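The complex appears here minus one protein chain, its other protein chains still in place.
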Amino acid sequence: MSEKRLDLLYTEVEQELRASVRSLLEDKSPPSAVLARVEGDQVTDTALWKELAGIGVAGLPVPEELGGAGASLRESAVVAEELGRSVAPVPFLGSAVLATAALLEAGAGDDVAALASGEAVGALAVPLATPPGAAFPEAVRAEDGALSGTVTGVVDAVAADVLVVPAAGPEGPGLYVVEAAAARVTPVVTLDLTRPLAEVAFDGSAARRVASGAAAQEALRRALVTGAALLSAEQLGVAEWALDTTVAYAKTRHQFGRPIGSFQAVKHRLADLWVAISQARAVVRSAASAAATARQDPGDAEAAREAEVNAALAQAFVSGVAVKAAEEAVQLHGGIGFTWEHPAHLFLKRAKSDSIALGTADRHRLALGRLVDLPAAGSD
Amino acid sequence: MSEKRLDLLYTEVEQELRASVRSLLEDKSPPSAVLARVEGDQVTDTALWKELAGIGVAGLPVPEELGGAGASLRESAVVAEELGRSVAPVPFLGSAVLATAALLEAGAGDDVAALASGEAVGALAVPLATPPGAAFPEAVRAEDGALSGTVTGVVDAVAADVLVVPAAGPEGPGLYVVEAAAARVTPVVTLDLTRPLAEVAFDGSAARRVASGAAAQEALRRALVTGAALLSAEQLGVAEWALDTTVAYAKTRHQFGRPIGSFQAVKHRLADLWVAISQARAVVRSAASAAATARQDPGDAEAAREAEVNAALAQAFVSGVAVKAAEEAVQLHGGIGFTWEHPAHLFLKRAKSDSIALGTADRHRLALGRLVDLPAAGSD
Amino acid sequence: MTTAPAGASLDAPALRRRVAALVETHDPATTDQREFLAARFDAGLAWVHFPEGEGGLGAPRALQAVVDQEFERLGFVPTGREGLVIGLGMAAPTILAFGTPEQRARYLKPLYTGEEVWCQLFSEPGAGSDLAALGTRAVRDGDTWVVNGQKVWTSLAHRADFAILVTRTDPDVPKHKGMTYFVCDMSAEGVDVRPLRQLTGEAEFNEVYLTDVRIPDSQRLGAEGEGWRVAQTTLMNERVAIGGHPEPREGGLIAVAAHIWRTRPELRTPGLHDALLRLWVEAEAARLTKERLRQQLAVGQPGPEGSAAKFAFSRLNQEISGLELELLGEEGLLYDDWTFRRPEGVSLAARSPGFHYLRSKGNSIEGGTSEILRNIIAERVLGLPGEIRVDKDVAWKDLPK
Partner (left out) sequence: MTTAPAGASLDAPALRRRVAALVETHDPATTDQREFLAARFDAGLAWVHFPEGEGGLGAPRALQAVVDQEFERLGFVPTGREGLVIGLGMAAPTILAFGTPEQRARYLKPLYTGEEVWCQLFSEPGAGSDLAALGTRAVRDGDTWVVNGQKVWTSLAHRADFAILVTRTDPDVPKHKGMTYFVCDMSAEGVDVRPLRQLTGEAEFNEVYLTDVRIPDSQRLGAEGEGWRVAQTTLMNERVAIGGHPEPREGGLIAVAAHIWRTRPELRTPGLHDALLRLWVEAEAARLTKERLRQQLAVGQPGPEGSAAKFAFSRLNQEISGLELELLGEEGLLYDDWTFRRPEGVSLAARSPGFHYLRSKGNSIEGGTSEILRNIIAERVLGLPGEIRVDKDVAWKDLPK
C-alpha cells in the first residue's frame, strides 16, 4: 500500500481566496437572506453566482487557456468549504464541479469556457445520489444525435443553460452536451431547501457527443470522484458553521444561572465534535490534494487510484461528522434550534442531504474495501 | 410477526432464590477471593459449586423426577445474573446450562441426575465461541462406539467428570456421553481468568450415544439457544456489578474538591449506562421466559422460534451493554481500575469473553435477520 | 368536599356495578358523548380518586383502571380527546391539589367533558430547561394581576379556552421563591397567540404574547410566591403514558424502515443491513423495556424505568429516521411539503421520510431535553450528587440572562 505525501495545509493564496469568498458571502448571503430566499420561487441566487464568478470561483481548476483561473482543485475545495459554511444557493457543485469536471475529463475544453466565466451554468445529468463507482447510467438513450429518456434528481439543473449527459447509444456509452432549452426541466421538492434538484426529461433532444466508449465512462467516473472530494469540503464547511455557532451560543445562553457551555457534558460533546472536525479537515485536504494531483497528470494511474481512495475516505468520514455536527447544533440550541426562524435547520438539511449525495458513507466504505484490499465477506 | 406475551418481572420465589445465591456468593466468593483464586492452580471453585448445588442451583430446570429442582430456565437465569455479578468460578455454564440442556433435549434424562445434584460436573464438548446456528460439528468422529478427534475451547471441561460430545459417525450426527477420564483434557490460558477453557482430545474414547440424526442436531441447537439466553443473564449481572461499583466509587472519589460523580459528563455517562442496563434487564427476562416456554413444550415450533429470536436478541443487545459497562467501570475508576488489585478487570475480561462466547453480537444480528425476515443484501 | 365517605368501602366489584348503573341510565349508543361524560363525571367515575362531587369517589387511584376497562369492555371509549391532554393530564391534578372549592367547581367538569380546552403557558425564550428562570411579570393591581411577557412552545394555545400560567411576581427573591401560578382566560384582552413555525415547515406550537393581560386574583392557584411548588405538581403529571395494552413487536418507525427493506431489495447493502439490524434490536429492547414497565405498573410496582422511556424513544426515532433516508438514497433527498400550516393530528407514518427525520429532532427537546432527563436519572435514580448551583441564593433580577 503506497501513497504520495500530500500537502495538507492551506497556502497563503488559498487563505486569501477563502477570505474574499467569505467576505462576499457574509455580505450578500447571510443565513437570514438564505432563509428568506428559500421561501421564494427562485432558490438559486444567480446574481450572487455572477459575483462569485467575478472573483474567479466558477473556473478555478480550469486552465487559463480555457478561460479559467488556472488554479487547482485544492482552491476549489477551499471555496466549497466556504459555500458549505454559508449554505449559499449557488450552482457551484452542479456547474463548477461536476459539469466542468466531466467536460474537462472528456477533453471537451471548448465547452468549459462559458461555465468557467460564469456566463453559463452547467449541470451533469445524473441523479445526485450516484456514487463514483456506479455503473454507467442507461436512463437516457442516444440515437442519431438526439437523446431520449429521463434523469431524476439532477443538481442545479433548474438554473442550468447547458447539460452534460451520459447516455447509452448503439455504439455504447457516450457523454453528450445538450442545451437546457432542449430538455424539460421539472423542479422537485427537496429536503435540502438550499439545493434545488430537478427531473430532466429528453425527448429527441439535439445533442453533441464529446466522448464515447471507455473515455466517456472514465470521464464520468473521474467527475464523480472529483465531486465526492469537493463535496467533502462543503461538508467540512457545514460542520464548522455548526460547531462555531453552537460554541458561541453555549457561551452566551444561560440556564441555571450559568452559560450552558459551562456544563461538563456540553463541553465534552463540543470537544468531541472539535476533534472530529479537525480530523475531517485533514481528510478533506488530503482528498482535495489527491484530486488535484490526479487532474494534473491524467495518465498517472496511481494518482487516479489515490484520488479514488481519498475521495471515498473523505465521503466515508466527513459525511458522518457533518451530520453529527448539525444534529448537535439543533439539540444544543434547544427549542430555538427546532424553529424555522433559526438557520440551524438549513445546515441540518444540507448535511443530511450531502450524506446521501454522491453515495452514502456506507457505499463509500464498500468501495474502500475494494480499493485497499479488504474484501467483503464471502468474497474469498 | 407474532409473539407470546411473556412475564418480564421477577417472581417472589425468584427474588428469594436470588437473595440466597447472592448471600452465599458474597460470603464465600467475594471479588478478593476470586482474585486470589485465579492466581492458583485450580481456578474452578468446586467447594463453592457443591454449596451452590446444595441450594439447588445445579438442577433448577431439571424435573424433580430426574433429580432436579423442578423449576424453570427463568430461575436459572436469576442464578446466572448473580454468578455474573460475582464472576464466581463455578461450572454453571458448562454443566448446569449447556451439558444439562443437551442431555435433557436429547431425552437422556438418566444422565442428568448426577449433574443436577452437583455430584458430577458435565461439559458440552463444543468450542465456547459456537453460535446456536452453526453447522453440526465434525471435529470428532464416532466409529464403533468410540470417539476420536479434538475439540478446542471447551468451557468447564477442566472440572468435568462427564462430557457430552457431538460427533459425526457413519450414520450421521450423534450426541455421545463420555467419561472425562477417557479423554485428554488440556487447559489453555484464557483472557477470562475466571472461566477455564480446555482442549479436549479423544483417541478411541469409549462413548455412549444418547441421540442421533436430526434429534442430535436439534438437541445441540436447542442447548446452544438455551445457553445464549442464560449467558445474557450472566452478562446482565456483570453489567450491574460494573454500574453499581462505579456509581459507588463516583460518590466517594474526590477530585478537584468534589466527588467525581458530581461532574456532569460522568453523570450523563452513568445515566446512559443505567438506561442500557434497564433495557438489558427486560431483554434478558424475555429471553429466559421464552427459553422456559420452549422447554416446557418441546413440540411447540412457534415457542421454539420465539426462544431463538429472544436468545439472538439478547446476545445481540446485552453483549454490548456488558462490555460497555465494564469498560466504563475501568475508565471511570481511573488508575486504580487499571491495576490488578482492583477487581474491575475480572469483569472486563468476563464481559469481553462473554461477548464472543456462543457467538458475537454480529453473528446474532445476522441470525435475527433470517428469523424476522430482514434478509441480507444480495439475497433477494 | 375533600373527604370521601364512600371511598373506604369501594372495591372493584362495587365500581363495576356503578359503571353498569350509569350505562343503564345513559345508553352510550344513543347518548351524546359530552352528555354521557357529564353523567360519568357526576357519578364520580371520571377520576375515581378525586373527591366526590369533583368527578371522583375518593377511591384508591389504582381502581381507575378497573373503571376504564369496564367502560372499554362495554364499548364506550370516548373519542376525539387528543386536544384535552393538557387539561386532563396536567391542569386537572393541579387544580385538584391547589384550587379553591370554587375553582374546582368551575373548571373540572367542562375540562373533563371536553367542553373547555386547556393549554400550558410555562416555557419562555429565556427559560427552557431552566423553567424557574421565567420572567413573565405579574403585578398586582387591587383584585387583579396585570401580566406581561412571552411564552413559547405552547401546543393547543390557538384552540384553548384556558391556560395554566406561571409568572414572576417577585423579582427580588431567589428565582424559585418569586413565582405565582394562575388560570388564564385565553380570550382575555392582550392574549396574542401566534403560530411558531418549526423546521419541518409546519406549526404545531405557538408563541403567546401577553400584554397587560388582567387576571382576577380569584384565578390564582396556590399562594402568591408558591408558583414553583404548584408547577412541580403540574410537571410531575407530564410523563410518557404507559398504555394498558402490550405493544406488538416491530411497531413505530422501525416498521417503516423494515418495510422499505423487505420491499425494496435493490436498496440493500451489507452495511445498511447491519445498521438496520442494530436498530431493530434497539427498538425491540425498548419495546420490551416499556412492556416490563407496564407489567410493573399493573402489579403496583412502578419502577424508575419510566424516566428513561422518553429518552430512549427519542434517540431511537432519530436514528431510525436517519437510516431511513440513507436507505432510500435518492428518494431521501426529497421532501413532501414545506407549506406553512397547522397540522391536525396527522400521524408520523403518513408523512415523508424527511419529515420523520426532522420531526424526531424535536423528541429530545420537547417535554424535557435529553440532557435534563440524564441529570434526573443520575441524581434521582443513581443518587449522584447534584450540579453545583450558583442560582439558588441570588435574587432573580440579579441572575445572568
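As written, the chains take the letters A, B and C, and residue 1 is the first residue of each chain.
Simple rule for what comes next: a contact is a pair of C-beta atoms (placed from the backbone, for glycine too) under 8 Å apart; a residue touches a chain by one contact, two chains touch by 3 or more.
None of the values given here were measured: they were computed from a predicted structure.
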item: Displayed partners of the chain not shown (whole complex); value: A, B, C
item: Options B:A211, B:V238 or B:V330, residue touching the unrepresented chain; value: B:V330
item: Sole contact to the chain not displayed, among B:V78, B:L93 or B:L128; value: B:L128
item: Touching residues (missing chain, whole complex) on chain A; value: 1, 3, 5, 7-9, 247, 250-251, 258-259, 261-262, 264, 266-268, 270-272, 274-275, 278-283, 285-286, 313, 316-317, 362, 365-366, 368-369, 372-380
item: Interface with the unshown chain - residue positions in chain B; value: 127-129, 152-153, 188-193, 197, 254-259, 263, 265-266, 323, 327, 330-331, 334-341, 344-345, 348-349, 352-353, 355-357, 360-363, 365-366, 376-377
item: On chain C, residues whose C-beta touches the chain left out of the figure; value: 270-271, 273-275, 277, 388, 390
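Heads up, the rule we're going with is that only the chains that are shown with their structure count from here on.
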item: Taking each chain's C-alpha mean as its centre, the one farthest from chain A; value: B
item: Inter-centroid spacing, chain C versus chain B (mean Cα positions, whole Å); value: 43
item: Chain A and chain B, separation of their C-alpha mean positions in angstrom; value: 51
item: Touching two or more other chains - residue numbers and ranges from chain A; value: 263, 265-266
item: Interface hub residues of chain C, defined as touching at least two other chains; value: 269-270, 272, 371, 374, 387
